[in-house]
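Below you'll find the structure I mean.
Removed: one protein chain of the complex. Kept in place: all other protein chains.
And then chain A:
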Amino acid sequence: MSYELNRKLAAPRGAMPTTYEIDQVTADIIRGAFETVCFESATYLGRAASSPIINQSNERNAAIVDANGRLAMGAVGTPHLTFVNQMETRWGLMNLERYDWGPGDVFLANDPDHGGGHLPDYCVYGPVYDEKGKLICIQTLQAHQGDTGGKDPGGFSLDATDLFTEGVIYPCLKLVHRGELRRDVFDMVVRNNRFATFAGDITAMIGGVQHAVKMLNGLISRWGSDVVKAAINHSIEHTERRVREEVSKWPDGTYEATVLIDHDTAGTKDIKVHVACRIEGDQLTVDLTGTDDRPNLVGVWNTFANTRSYVMTQVVAAMDPTIVKNEGFFNAVDIVIPEGCIAQPPPNKPAALGSFHPACEITEAVCLALSNVAPERSQPQLYKIGMPNAVIGFDEKGMMWMDQGVDCRSMDTSAVQGIDGWGSCPNALGSLILSEAEDAESRFPILNISREMTTDGGGAGQWRGAPGSLNVKQVLKPTTAMAWMVSADHPLRGMCGGDDAIPYSNRFEVGSPNERKIEHTAQDLLPEGAKIAYQHGGGAGFGRPLLRDPEAVKEDVLDEYVSLEAARTKYGVVLTGSLDDYTLEVDRGATEALRIEMAAMAEAVM
């Protein structure tokens, strides 16, 4: 539990020992089989879990880590979880005698200071041995839990000054010993959770790991452990080679970006993330030197493992999506994270909210930097929401309920070169299935009033960002609402000349004398009938708006993504006819003249 431990956990690991010469096709077939094991494991969890965030929203991940602690061969699930799990298992691997590892064991880890992400991301894992008793690999399964037994339901405390406020911490806890559930340990873990559904979730995670371990045993006995080890080595080497090939196509140089977060949860302003991406031949280094390290910041601490993961999530997005996601990425890319900055906090710092910010500003900064070399794939994989508006109340029987606010909405999908931002959220979050009004209202005393897209609500550009949406909700009973507001002063940044997204804003008790704008955070008791309105910023634009095809602008106006006024003021497009009658046409001459004038003015300003 120190910077030294972080260094050890992140240190490069060698190949699995084997002299077997494997051919490409056999290696790929075994990799496919491993991916199917992950798929089965994740599916098992998805079907057996009770909590909506797992069984409907799919916030879970299955991966296989080899005996050296390397992410072995692909994974199935949420990208930011994919690149964390190997760090958590490494702590166990470093202590396997101390923790008495053996066949049939299943462990639980969630410790931010021992290779973990934030506390709610539970990682359950089980070692896999060959017939001679040699450890070959580890099946891991991660899922976001609805609660962590901390001060506040859900595990997100706006005022947390240390990790202990946020919940119970497990560096490596044995849940199953040689196939037998440790009932006392299990009961304690379940007791430290507010929600009754948790017992079902953790049982499902254990079951999912055991199911996968059984399948992996079958694969190892079928192919032989030497062949499997060779296949793992081959897959990782192949990925590293492909990543380096991609990097070598990029021009050498150092590309930097700075992104600011409006403020931490205590109101300290302008929290800085700085990234420098250095490219030398086939070597990419992502260096976070210059990132904020003020020790008194509150709530904006992203764990070391999470920082590595978010960097990698964006690096992966910048490359050919067919490259297999495994340790080869970490072998090819150096990540430098200064000790003590918000991307590698001192021990015991709170970790929950850091997984939102600065984690997402890290991807944004990496994306901005890499947009210099890979513009066609420069879409930041993030959310700029601060925290969704969570509402919490009690039913007639005194049972607590919570609507976590993971509703359908449009936010933060920026354009990439050639494609306007589309859908609800960026691709990396695309395996999350969002909640619908009819489900939420059948369960909670709330009324969804609107969640429509906002005209002119994203960044303009040669390709425009998806418009953000305005989510308006009414509480039908007295209810507590929690919020953390960012991205108002510093909205999502445009790429390669595209406009920024619009600022986020959040208002409580809309339309009443108590209507107020949430500046930093809120944890308010709302009266019956109160309305809350969250304006999402939408995605940012890509490329200069004046370069957008005027016909596309006309279509956008017809669809009310863009207003007539913005067509003129942002895009320099003059339209004739009437929107009301769908008779709009581009006035080509006037458009050309206006665009020349606007370009000249822009140049004059620069």
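The criterion applied here is as follows: a residue touches a chain if its C-beta (ideal position, glycine included) is under 8 Å from a C-beta of that chain, and two chains touch if they have at least 3 such contacts; residues count from 1.
Criterion: contacts and distances are computed from a predicted model.
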| item | value |
| --- | --- |
| Among "Beta-lactamase domain protein", "Hydantoinase/oxoprolinase family protein", "NADH-quinone oxidoreductase subunit C" or "Heme exporter protein B", the UniProt name of the subunit that does not appear here | "Hydantoinase/oxoprolinase family protein" |
| Which residue of A:Q379, A:Q462, A:N506 or A:T591 touches the chain not shown here | A:Q379 |
| Touch with the omitted chain, as defined above, among A:M16, A:V316 or A:A369 | A:V316 |
| Contacting the left-out chain in the complete assembly, out of A:E21, A:E97, A:E438 or A:E603 | A:E438 |
| Touching the absent chain when the full complex is considered, from A:G32, A:G179, A:G281 or A:P527 | A:G32 |
| Missing-partner contacts on chain A, residue numbers | 24-25, 28-29, 32-33, 35-36, 39-40, 43-44, 46-48, 50-52, 55-56, 78-79, 196-197, 200, 203-204, 207, 238, 241-242, 245, 316-317, 320-323, 325, 376-379, 381, 408-410, 416, 418-419, 422-434, 436-439, 441-443, 447-453, 469, 472, 558-561, 581-582 |
